[in-house]
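With one protein chain held back, the other chains of the complex are shown just where they sit.
For clarity, chains are labelled A, B and C in written order, and residue numbers in each chain start from 1.
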Amino acid sequence: MIEVRLIEQAFDAADAMRDFAVAHPQSGGVVSFLGQVRADSPGQGDDVEALELQHYAPLTLPGMQALAQDVLGRWALDGLLIWHRVGEMAPGDPIVLVAAASRHRRDAFAAADFAMDHLKSESWFWKREKRGGQWAWVEPREQDYADLARWGQIED
Amino acid sequence: MIEVRLIEQAFDAADAMRDFAVAHPQSGGVVSFLGQVRADSPGQGDDVEALELQHYAPLTLPGMQALAQDVLGRWALDGLLIWHRVGEMAPGDPIVLVAAASRHRRDAFAAADFAMDHLKSESWFWKREKRGGQWAWVEPREQDYADLARWGQIED
Amino acid sequence: MMARLVFLGRLADLAGGAEREVAPGPLAAILAGLEVDLVQALTGARVRLALNGALVARDGLVLVAGDELAFLPPVSGG
Partner (left out) sequence: MMARLVFLGRLADLAGGAEREVAPGPLAAILAGLEVDLVQALTGARVRLALNGALVARDGLVLVAGDELAFLPPVSGG
């Protein structure tokens, strides 16, 4: 089962994880990554009031679906879930949930890890943060390129 | 926050993950591993009726606590949860839940992965499965030794 | 019928809006009609282009009526 979604409204990540685990009783292991909005960001203070993610419909969802297919081709999974919020979020809100179910935990760990590295660095999302009532765009981080290099896949 | 528990009764892993994520609002990423009882096991058919995990009180919980400290010393985590069921379980029941919260997802992934490898191979649990009304002990798997070797820590 | 330019992320702020209708034609000619600072941003080395939803190379691009050309700055880290 592959489930890839762009989500416009706040969602409950724990409920999603419960449903995903129940849907894969044959999987001994489920690895999940939950990314949530922080009130602080690196070197920028801890006063984030809101976060907005923009996407470009003709590219963003197809890109996530292609990533899911890539992941499924690399590891033996019973199921893969990739949910990503778009729009405006508050600190504490879930941004991204990736879950991988497999017989052997090694596959699920590697798949979730790979999916996150590629989602962060190759997916078409543009992020801005609101501080003191002012919105500012978040620039790319060098760390993301380093993470991709682990998989031998720097494309830029 | 470290939370290490041996649990005698069935627990709701999704609720535990929700509480853990809420408790760590400063963590951008939460990686979790959920292990659940399968109705099948490698090369043994798919007719598992029940699973029982035995522990030895003077060693099992202290061993898990020492593992948690080891993990905290290796990666920069905001929180670490290690819950393990003992006693008799049915297919679909959670056996183990590991969750790691950190600012940077790489730390959380590595910590959860390491904790699972060591829980599986070094913790003091003895497992038996019931099939056709008969209990049989589960022997060690070579895969566990291979997993440990990834961390340069084969002790046997 | 017009073609459409779509600006993502900070490019939309610079353009003063997420979209702009332009007359069809060679991209070079279309860019020549835009504000200088916007053109500078749109032609940055790390800005990629998508024509009707597919990534394309910049050189020699010509927009026909109904085309949508998106300007994609580097995605955000984090």
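As a convention for this text, contacts are C-beta pairs under 8 Å (C-beta built on N, C-alpha and C of every residue); 3 or more make two chains touch, one makes a residue touch a chain.
Keep in mind the model is a prediction, meaning the values are calculated, not measured.
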Omitted chain's touching partners, listed by label: B
Full-complex contact with the absent chain, from B:58, B:73 or B:133: B:58
Residue ranges of chain B at the interface with the undisplayed chain: 41-42, 54, 56, 58-59, 62, 120-128, 137-144, 156
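The rule is short, and it goes like this: only the chains that are shown with their structure count from here on.
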For chain A paired with chain B, centre-to-centre distance based on mean C-alpha positions, whole Å: 24
Euclidean distance of C-alpha centroids - chain A vs chain C, Å: 27
Centroid distance [mean C-alpha coordinates] between chain C and chain B, Å: 50
Contacts with two or more other chains, residues of chain C listed in rising order: 78
Residues of chain B touching at least two other chains: 28
